[in-house]
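A single protein chain has been omitted from the complex, and every remaining protein chain is retained in its original position.
Each chain gets a letter, A and B, in the order it is written, and its residues are counted from 1.
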Amino acid sequence: MNTKKALFEYCIRIGDNSMILGHRLSELCSRGPILEEDIAITNISLDLFGQCRNILTYAGEVEGKGRNEDDLAYHRPEHEFRSVLLTEQPNGHFGTTMARQMLFSVFHYYFYKELSKSNDVHLAAFAAKSLKETMYHMRHSSEWIIRLGDGTEESHEKMQEGLNKMWSYRHELFEKDAVDEHLIELGIAVDTAKFKDAYEKQLEEIISRATLEIPEEGWRATGGRIGHHSEYMGHILAVFQSLARAYPDAKW
Amino acid sequence: MSVDNQWPLWEVFIQSKTGLPYKHSGSVHAPDGEMALQNARDTYTRRMEGTSIWVVPTDAIVASSPDDSGSFFDPSDDKAYRHPTFYVMPEGAKHI
Partner (left out) sequence: MEDVERLEAFQAKIDREEKIEPKDWMPAEYRKHLIRQISQHAHSEVIGMQPEGNWITRAPSLRAKVVLLAKIQDEAGHGLYLYCAAETLGISREELLEQLHSGKAKYSSIFNYPTLNWADMGAVGWLVDGAAIVNQVSLQRTSFGPYSRGMVRICKEESFHQRQGYEIMATMAKGTPEQKRMAQEALDRIWWPALGMFGPHDKDSPNTGNAMKWKIKRETNDELRQKFIDKTVQQAEVIGLTVPDPDMKWNEDKGQYDHGEIDWEEFMNVVRGKGPCNAQRLEHHKKAHDEGRWVRDAATAYAKKQQSKKQVA
């Protein structure tokens, strides 16, 4: 396995997750349940886009073909994206948005914590900075899940429904392939299997504090790693890339 | 519920650097203390303005009334002896 190629692949997996989830949250700007929460959601979106820019820029450097963050974000076709299906799922109602955020942020927390010890200096520094942001995302979404779960009868039902919908998408976050194996051996990548139990335990804790039920396992989402996305992805990119692609010669 | 509910008001105090006093920054709406802290953080520290935050329910604040301002503050007008410049120091004395 070519290390440079593997590292490039590893970086765009991280960057694409942040980009697509950041995009979903950016759709909510001016649509929050209250002004204060609108501001909070935009903050999280901004953090994710910041992470996305950092890591896509680095991916471009690693690749060495002169591609910058925008080339990678705007001029790759759908099948070259590596986001997990969880990040692509529509916002739904606020409970669904928070369920998606919590499942992702708790993962991101453990992930960045490990990645901050990476032998790759850039990845380690990137992860250390992102970790701080992620701790806040995790706190924010967990506190909301607790309030919605243990709020009114209506919110309890809605929160449970949102959680059920998102629940089985979490497994994809832990998928491992030859790219991971190769980079784990070099001390660059994170072995996510190491914290799967802690992750599950933390979800159970939040769910129990929210007086919710642990959902049944449904279809285990998979496919993002090989560019097989959900149907939503094509629409996301159609919007996201529309202007940049309509005027490929323009500088903005 | 038919009446709208925008949550109670909280006052936000931010310490911009450790060691400095907390200063009133503004207000937010929030259902409880934890959320008030988060909302204050998201609203008032978007430009790295703080190291620490206090939030206080607005209705817990007791304020002096404008009519008190005479009796509260004027009496200290004539107590110049509370200020260091009131005292005459011998010429040549240093570090005092």
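Quick note on the criterion: a contact is a pair of C-beta atoms (placed from the backbone, for glycine too) under 8 Å apart; a residue touches a chain by one contact, two chains touch by 3 or more.
Computed from a predicted model, the values in this text were never measured in an experiment.
Novice: In the complete complex, which positions of chain A touch the hidden chain?
Specialist: Here the touching residues of chain A are 23, 26-27, 29-39, 42-43, 45-46, 49-50, 52-53, 56, 69-70, 73-74, 93-95, 146-148, 150-152, 154-155, 158, 239-240, 242-244, 247, 249-252.
Novice: For chain B, which residues lie in contact with the unshown chain of the complex?
Specialist: Chain B touches the missing chain through residues 1, 3-7, 9, 26-29, 31-32, 35, 43, 46-47, 63, 65-66.
In the analysis below, only the chains that are shown with their structure count from here on.
Novice: In whole angstrom, what separates the CA-based centres of chain A and chain B?
Specialist: 39
Novice: Can you name the residues of chain A that touch chain B in the complex?
Specialist: Counting only chain A, the residues touching chain B are 34-37, 39-40, 43, 136, 139-140, 143, 147.
Novice: Please output the residues of chain B touching chain A within their complex, sorted ascending.
Specialist: 6-7, 28-31, 34-35, 38-39, 41-43, 46
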